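As structure tokens, the structure follows; a few thoughts come after it.
The complex appears here without one of its protein chains, the remainder shown in place.
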Amino acid sequence: MFLWLWVILIAAGLAPGVSRMVGSRGGWLLALVPAGVAVCLLQQWPAVVNQQNVSAAVDWVPSLHLMVSLRLDGLSLLFGLLVTGIGALVLVYAGAYLKGDERLGRLWMFLLLFMAAMLGVVLADNLLTLFIFWELTSITSYLLIGFNSDRPESRASALQALLVTGGGGLLLLPGLLLLGFAGQSFEISELLNHADQIQQHAFYGPMLVLILLGAFTKSAQFPFHFWLPDAMAAPTPISAYLHSATMVKAGVYLVARLHPVLGGTAEWFWMIAPIGTATMVLGAVLALRATDLKQILAYATISVLGTLMMLLGIGTEATLTAALVLLVAHALYKGGLFMMAGAVDHAVHQRDIRLLGGLRSVMPATCGAALLAGISMAGILPTFGFIAKETWYEAVGSQASVPYLVASVLSNIGLVAAAGMVCITPFFGRQTDAAQQAHEGGPALWGPPVVLGIAGFCLGLLPGPFSELLAAGSTAIAGQDVSVKLKLWHGVNAALLLSLLTLAGGFLLYWQRHRLAGVITATDRFMPWGPAGAYRWLLKSVNQLARGQTAILQNGYLRYYLLMMVGLTVFSVWMALGGELSSHLDPMPFDFRIHEVMLAGLILMSAVVAVRAKTWLLSVGALGIAGYAVAGIFVLFGAPDLAMTQFVIETLTVFLFVMAFSRLPDFRRLSSVHTRRRDALIAVVAGGTITMLLLFAMTVRSDHPISAYYAAHSVPEAHGRNVVNVILVDFRALDTLGEITVLSIAAIGVYSLLMLRPAARPGSTDSSGNEADDSSRGSAQRGN
Amino acid sequence: MSAQVAVILPIALPLATMAVLVLAWKSIPAQKIIGVGGSTLLLISAAALWWQVDRNDILVLQVGNWPAPFGITLVADRLSAIMVLLAGLMVFAVSVYSLVTIDDRRVEFGFHPLVQLLLMGVCGAFLTGDLFNLYVWFEVMLIASFVLLTLGGERGQLEGAIKYVTLNLISSAVFLAAIGVIYAATGTLNMADLALKLRSFPDEGIVSVLAMLFLIAFGTKAAVFPLFFWLPASYHTPPVAVSAIFAGLLTKVGVYSLIRTFTLMFVTDLDFTHNLLLLIAGLTMVTGVLGAMAQSEIRRILSFHIVSQIGYMLMGLALFTPLALAGSVFYIIHHIVVKTNLFLIGGVVERHCGTGRLAETGGLSGSAPVLATLFFLSAMSLAGIPPLSGFFAKLTLIQGGLEAERYAIVAAALGVSLLTMFSMTKIWAEVFWKPAPEEALPEACGEPHSMTDRFSLYGPILLLATFTVGIGLMAGPVMKASLATARQLLDQDAYIQAVLPNSRLPESEAGAADSNADVGPLAGQRPAAQESPQSPRGGTVE
Partner (left out) sequence: MDIILAITVGGLYAAGIYMMLRRSVVKLLIGLGLLSHAANLLIFTAGGVIRGRVPVVPAGEMQPLETIADPLPQALILTAIVISFAVLAFALVLIYRTCQTLGTDDLDQLKATDT
């Protein structure tokens, strides 16, 4: 089974080469790959219908419960055949559609990548594997929708589809994880045995909501449906494949797949069936509003997706089977209709049905394809679409759920009219100007839709052999054995009468569609308030929020950044200390001598002078005096080495200041009084905090510092009498190495700052450069 | 013995390379060759260190043979070894990339020696087991980064550097003050010894204060909310090679230090410290990604994303379960590779279009399809799309968050990843999809002509892109290593025992180490799971 995926991936890698070497006919060559996979899938048919499921697994990340496990049952096989079968036709079709375009190779590559991802989704047994493939379909869909990347609306649609389906994916992920945690396994086949336990679990509600949101966004359910019509910006082969036949069904697939695990509860019904019904009706109504061929088809697709959800939500054996039948029928006719629309677009460069007409004579083959598919879409004998509709009505009707049945009939009436709009309007009636220059495309353009149309007829006429696969599929969805007997003719029953009613209503609606124009324009003004408008509003507001927040936070004023840091430090220190402070601050012994106090006073005074000075020279001088006074403190308390160093360094610092800023004017008063008062307050609070912290630290001072060791071992082992020096050069020599490194890097930095300039202005600054460099070299010597 | 050499080599090799570089100061070709050669050696030695640590568990080197805690101890555990390995990989990639992208004037003024010294500081910080020594390596790294940032002296560089330098110096001052206080309180500087002493420390208040001070000091280097301002102000100003190595490594030294201190030393009051970390993690994620959305220049966007992703790395630390911590480690591995690569790619884009401003770029998916593919892979990896490295990093953290029942942070992480995808697709759509603007400048540098130049430009990008795909496909082994790292981090006793073989371990009161280390991920909840803190998202969006 892994081989199938690999083969498709390899074909994707080869696709650009094929397009360069073989040209547009390479589509036939590439189509052999999915066709071959389809044949392999068919070989599994006997095993699958006998409930012998085929599986394969490889460990990927065991600690995350991620195993690439694949499993083929009736449902997977059905989807797999659709993915590969329609995929093969689309590859051929795409070759003709983009004939001569240098991007053809890329299109094939993306299509094949998508095919592999989609096949992975339907084959995956592990929840996380399923999710991985699921995300890959979103990404390939993004790339494909934006295929005409030079058009802004393509890029916007691609982004919209990605954000909606990707956002849904991000909800799906925690949903699947919760499911896995609740069921204590991430293998779907394993979870089937724990359905009760999962439905009792506290996570059941949240996981259901999250998973369904993922499925609803992917399958374009209301209110997330708006991305699908916009996705029609993609070239038509993509619309035919991803956005009608396969990818949008992934959500339906997921709901079907998890039905035996999560389904059968009231929550399940009430969360899915109403949404599905709303989507179904809305899609049908919106389809009638549209005038663009692809838009009509897109809304009709939404309607059918809604139906599928509704059927799955109702969740009886009959509705589950009906969903499966409808799904196959829809994939066949809608894929064909999209390809037909593409062929028309390709020939006429026009998709607006108001400007199309009379194409029958110039494009007979395409017209034939359209009719084949259209009959199935309208649900007329003897197509598979007819069987689908019969089964659907029967299944919903047997539940005696009248609202759902009425909604179904109404939406189907709309779809019949829509079928007329796409299959009859462009081909019959008066030939328009645009249609006159048109001519039929090659067989690769009309062949694939004809094949799909004929397939719909064949399945309609001979549904027998197919029933057993549908039975296997329904069994997988229902979680128990289901037998399916499809027949084209059921005799005259309620479902048939409803079908006739639908057809009659649909034809009437199509006939009188111009009368709807007034209604349509009347509803136009509500459109900005729809979900699409909400999406745009949300996008705009998040962007505004981002800009606003960033303008406030990253405002460019260094002093605000500093204020934030200082404030945070003070705040967090007080928060951490909490109320414990008072109990710790015992009165300390007031043991001091007058010269010490004077020295400390000198430090404080020079700090004040440095702050209040009006000229920079005075300020720097005060800084120097403070430094010397600190050196004095060092002398008094047994640190003469420190004092020496401090003295030298301080002198150098003052010297550097004088060198650098000698030409600078005096300080200007830049801040307002208010600002200065505020800053002073903050500074004093910060300083006070440090004092408190220091006093606090001294009350808990350790009695056994490691330095006792240094005093004891300095002479005997390190052979030095000055313990501080011994620490520097021996016990903690690595620190000193780092210190020297810092000095030398600073020297390089000073040198490069002064000498390396973008716009060289030689001469004027050389002297100061040398001096600054000298001074740091001087200090480097002390460091040694 | 060889194991001990492996510990010191990542510090000694860059120093030695620097010495050789100084001898060959005048020759630009020699600078380039020696620079790349030194980086290669560093990469090899880092790989050797990883190999040794993987075999021998924790490696300890008492420098000068002074017994711990009296001398300086170098410690290489799994986390250190992973970080050093990543640093080696990044400096190798960036050195090769710099061959064409760094102009001769900058080479003349010591670009290559500075890179080596930067790495010396970075590796020193990863390997030291001594708090003050960590400060020294921080300073080595900082001053080297200051000089690299300003090398060239362009206007933007100087402006950005003032903020970068000032804010980092403040954080150094806080760090130094914290060291002073912690030494006063415990009388030791060795981290293992500190862990031991803080465990039975009588006064909880002072421990909390110290935790806060270190949080602020390291948090500034790691660029967490609200201490990140220096990063977006400066990272886009120097040459791309410098931005790339900064983006890959510098903030991660801060994250590493946070992980080290908040798994080893400050684990006695998890409710306070780690809940606070969780709040910070959430706010950092959200503010960072919103910042990125507001930008319209490639490197500025990427810079804000660094901030956002630091939040993810802290998330695992804050959750403090083996799985979540493994998620942090995985995230770091992923992030360093991908973020560096995105900067490198951004540099090539700037060469093509003459600018990184999105409005003035365009059309590269047609004219540079290989670059487009490499960018798309890296960008999607950053956004957490499977099967690339970012997905597994995110998945691990989310699983960890769900297991710990911290739903708010999970929601934040997921929401932010959607916004990350948004801003990655923004770059993609503007630079690669959009047609080149009409009044486009003639290509600034365009493609380098010679084969070796092309290799030097694209080789590192290709290498790192391979890594992001490879980490994804090989996520099993990487995850195994991350989990082993996480378990080792949570087993404080083993670390202490390795550094101080003679210490008597009191019964672990924190209990986090032993009780969690062996519990499987499914059940690995934190011992005292508290109700989640106020929603980190709600706080910022308001």
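We call the chains A and B, going by the order they appear; numbering starts again at 1 in every chain.
The rule is short, and it goes like this: a residue touches a chain if its C-beta (ideal position, glycine included) is under 8 Å from a C-beta of that chain, and two chains touch if they have at least 3 such contacts.
If you're wondering where the values come from, they're calculated on a predicted model, not measured in any experiment.
**Student:** For the full complex, can you list every visible chain touched by the one that's not shown?
**Tutor:** A, B
**Student:** Which residue among B:W66, B:F146, B:F246 or B:Y495 touches the omitted chain?
**Tutor:** Hidden-chain contact among the options goes to B:F146.
**Student:** Decide which residue listed in A:S467, A:Q554 or A:S572 touches the omitted chain of the complex.
**Tutor:** A:Q554
**Student:** Given the contact definition stated above, which residue among A:L462, A:A494 or A:V611 touches the chain not shown here?
**Tutor:** The single option touching the absent chain is A:V611.
**Student:** Can you say which of B:V181, B:I398, B:L418 or B:V431 touches the chain missing from this structure?
**Tutor:** Residue touching the chain left out of view: B:V181.
**Student:** By the contact definition given up top, give the residues of chain A that touch the hidden chain.
**Tutor:** Per the touch rule, chain A residues meeting the hidden chain are 551, 554-559, 562-563, 566, 588, 590-593, 596-597, 600, 603-604, 607-608, 610-611, 616, 619-620, 623, 626-627, 630, 633-634, 636-642, 645-646, 649, 652-653, 656-657, 660-661, 664, 667-668, 670-671, 679-680, 682-684, 686-692, 694-695, 697-698, 701, 705-707, 710-712, 714-716, 721-724, 727-728, 732, 735-736, 738-739, 742-743, 745-746, 749-750, 753-754, 765, 772, 775-776, 779, 782-783.
**Student:** Since one chain has been left out of the picture, which residues of chain B touch it in the full complex?
**Tutor:** Chain B touches the chain not shown through residues 132, 135-136, 139, 142-143, 146-147, 150, 153, 155-156, 158-163, 165-166, 169-170, 172-173, 176-177, 179-181, 183-184, 189, 229, 232-234, 236-237.
Keep in mind that, in the parts below, only the chains that are shown with their structure count from here on.
**Student:** In whole angstrom, what separates the CA-based centres of chain A and chain B?
**Tutor:** The answer is 24 Å.
**Student:** Could you list, by residue number, the parts of chain A that touch chain B in their complex?
**Tutor:** 59-64, 66, 128, 131-132, 135-136, 139, 142, 146, 149-150, 155, 158-159, 162-163, 166-167, 170-171, 173-174, 177-178, 181, 184, 542-543, 545-547, 549-551, 553-554, 556, 558, 561-562, 564-566, 568-569, 572-573, 575-578, 580-581, 584, 690, 693-694, 696-698, 700-707, 709-710, 713, 730-735, 738-739, 741-742, 745-746, 748-749, 751-753, 755-758
**Student:** Could you pull out which chain B residues touch chain A in their complex?
**Tutor:** Against chain A, the touching part of chain B is residues 15, 63-64, 66, 69-72, 105-106, 108-110, 113-114, 117, 120-121, 124, 128, 132-133, 136-137, 139-140, 143-144, 146-147, 150-155, 162-163, 166-167, 170-171, 174, 177, 180-181, 183-190, 193, 197, 202-206, 208-209, 211-213, 215-216, 220, 226-227, 229-230, 232-233, 272, 287, 290-295, 304, 323, 326, 365, 380, 385-387, 391-392, 395-396, 398-399, 402-403, 410, 414-415, 417-419, 421-422, 425, 429, 432-435, 475-476, 479-480, 483, 521-522, 540-541.
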